[in-house]
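One protein chain omitted, others in place.
Chain lettering (A, B and C) follows the sequence in which the chains are written, and residue indices restart at 1 in each chain.
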Amino acid sequence: MINKIVQSVAEALAGVKDGSTVLIGGFGSVGQPDVLIEGLIEQGAKDLVAVLNNAGVGRIGVARLMELGRVRKIICSFPRSSDPVVFETLYREGRIELEITPQGTLAERIRAAGAGIPAFYTATAAGTLLERGKEVREFDGKRYVMERALPGDVALIEAWEADRWGNLVYRGSGANFNPVMAMAATLTVAQVQHIRELGALHPHMIMTPGVYVNRVVQVDRGGDWVTPEQA
Amino acid sequence: MINKIVQSVAEALAGVKDGSTVLIGGFGSVGQPDVLIEGLIEQGAKDLVAVLNNAGVGRIGVARLMELGRVRKIICSFPRSSDPVVFETLYREGRIELEITPQGTLAERIRAAGAGIPAFYTATAAGTLLERGKEVREFDGKRYVMERALPGDVALIEAWEADRWGNLVYRGSGANFNPVMAMAATLTVAQVQHIRELGALHPHMIMTPGVYVNRVVQVDRGGDWVTPEQA
Amino acid sequence: MPFTRDQMAARLATDVPEGWCVNLGIGIPTLVANHVQGKEVIFQSENGVIGMGPAPAKGHEDPWLINAGKQLVTLAKGASFVGHADSFAMIRGGHIDLCVLGAFEVAENGDLANWATSENDTAPAVGGAMDLAAGAKRLWVVMEHTTKDGRPKLVERCGYPLTGLACVRRVYTNLAVIDVLPEKGFMLVDLAPGVTLDELRAKSGAAIHAN
Partner (left out) sequence: MPFTRDQMAARLATDVPEGWCVNLGIGIPTLVANHVQGKEVIFQSENGVIGMGPAPAKGHEDPWLINAGKQLVTLAKGASFVGHADSFAMIRGGHIDLCVLGAFEVAENGDLANWATSENDTAPAVGGAMDLAAGAKRLWVVMEHTTKDGRPKLVERCGYPLTGLACVRRVYTNLAVIDVLPEKGFMLVDLAPGVTLDELRAKSGAAIHAN
């Protein structure tokens, strides 16, 4: 029997190695695997490359991981936040590397990694500072930048519902980076609110097939949204 | 009020020009816009480039369009079928051009066109005959082929349900090429079984947002599958 | 009397036709949604919400439903959700009819600078601005006509790092509505009530043409 559900956050994060590239889902506070991030702080892996949209808020979660000196480099689109103190301090002191990537390019680079595409061209950032160090090429008279795939060793993602195959259903704007990150990592770990019986999730509602997911851990944070079951 | 629903197939296909590249959805008989293809035969546009997975079966639909001499070129992955007589005759006589593309490359080239990506690299077909005439490049010691985006002037697609915004819900394996083709054409026309009230389609069931769809025409072919409505 | 922020947004909203799919940036652009009334417009957000409705009523917020500015939103009838890659495929593939952004500078060739104020900015943060600038069918800027200390934001060439090249089509400021025409540069469409063309020109860093 396939069963990707694990019983603890520690089990979900077992084996994450120093030096890993960690893809972290979420946009704003929605779809953010906050309990897995806390678990990663506990777990101890260091020298990490963190790939996510923001660079952490306040002194919790990813910001705490950075403050503890565990993140060597961050790849993100928007390092500013309502309280970016940890990142900004480390950045100013030269204690963290930053690779800034336009948000759509970030999502597409991660998808490319999941889809077997080593590189693609995009008009985004063409002619700007963020083109620096990248190949530029014209197609049909227009300037494009070549972007490389961005795979992860680990993806930490969040979803609303899962079953034991690891199929995931997202709620509201909770999908965001999670589906592409699930595709792009060697080890994909999902924090979910609800575990459903196999067959209860509607086949057309499943945005991330379990094929992409290695471990699922349930963390019920409340909320009462009910998805339609399979007809 | 946004209303993409038109009252006839003729109206749905108005303005399709000679020389158009026409993306045609469907895989096997599922998700195939058969009534729109008949409509295109009526409509009269010629010198077409047809992009679809197969090259027509028997003497109806796309095969009929080819038999009438209206298709200059076909871009597909699998020109064989249970009854490929029309295509094979035209091909042998040199009266139709064939561009053969691996099925996944075909889908990805169409997606690229819809996603603003002029070109990408793939390992598919590397080192084979289908690499001919294409740029080849190594990334991290592995050989890849550069593939170009494949946009359409027109996309003819099929879906199970639509609303007046042009949002589409597919049934079973009926999505196949339809969602990417909807993204990749200047004019996207959808043949659907059922029209629903705006708001009745579940936001997580809509695979093709209406933003990609220009015209919707209802053609009820029977079938009794009911999708869950919005909660 | 120059336009207030709200009046700038309202003026822009009158130019948005029914049926467009529109992405609104943070700040004054967000206010545009309040002024698009009596016509159906589809508001898209980078985080995968296609078809946002008005702000939620008190007590009816859904914490799982936010826009790209991290504000709680609602869904319009007909809304749908996609993930980030699909949302940006929509943006980058040219499927957004209109993107409205704020700006530090707009040049007469349509160049936009709105993401970093210097090349050595302490933590440059681009978000989705470059994707929108490169991908949207048309880009309109809404901004104050000058900086707080009175320097013009309409310029011959941008001094700040660019977000996108030759992408701005129209600018709505507190003083005027101005088209950005290829080859030609800034072309006056409308002056705010009580603003003169001389005043507008005095506060601009590039030629403002007028018919």
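Just so it is clear, a contact is a pair of C-beta atoms (placed from the backbone, for glycine too) under 8 Å apart; a residue touches a chain by one contact, two chains touch by 3 or more.
From a predicted model like this one, the values you see are computed outputs, not experimental measurements.
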Interface partners of the hidden chain - shown chains only, full complex considered: A, B
In the whole complex, of A:Val86, A:Leu156 or A:Met183, the residue touching the missing chain would be A:Met183
Among B:Ala107, B:Ala155, B:Ala185 or B:Leu198, the residue in touch with the chain that has been omitted: B:Ala107
Hey, which chain A residues sit against the chain that's not shown? 1-2, 111, 113-117, 163-165, 167, 183, 198-199, 201, 203-204, 206, 209-212
In the full complex, which bits of chain B touch the chain not displayed? Write them out. 27-30, 55, 77-80, 84, 87-88, 91-92, 98, 100-105, 107-108, 110-111, 122-130, 160, 170-180, 207, 223, 225
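Here is the rule we use: only the chains that are shown with their structure count from here on.
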Which chain has its C-alpha centroid farthest away from the centroid of chain A? B
On a C-alpha centroid basis, what's the spacing between chain A and chain B, in Å? 32
The distance between the C-alpha centres of chain A and chain C, rounded to whole Å, is 28
Which residue numbers or ranges of chain C touch two or more of the other chains? 81-82, 88-89, 92, 134-135
Could you list which residues of chain B touch at least two other chains? 115-117, 204
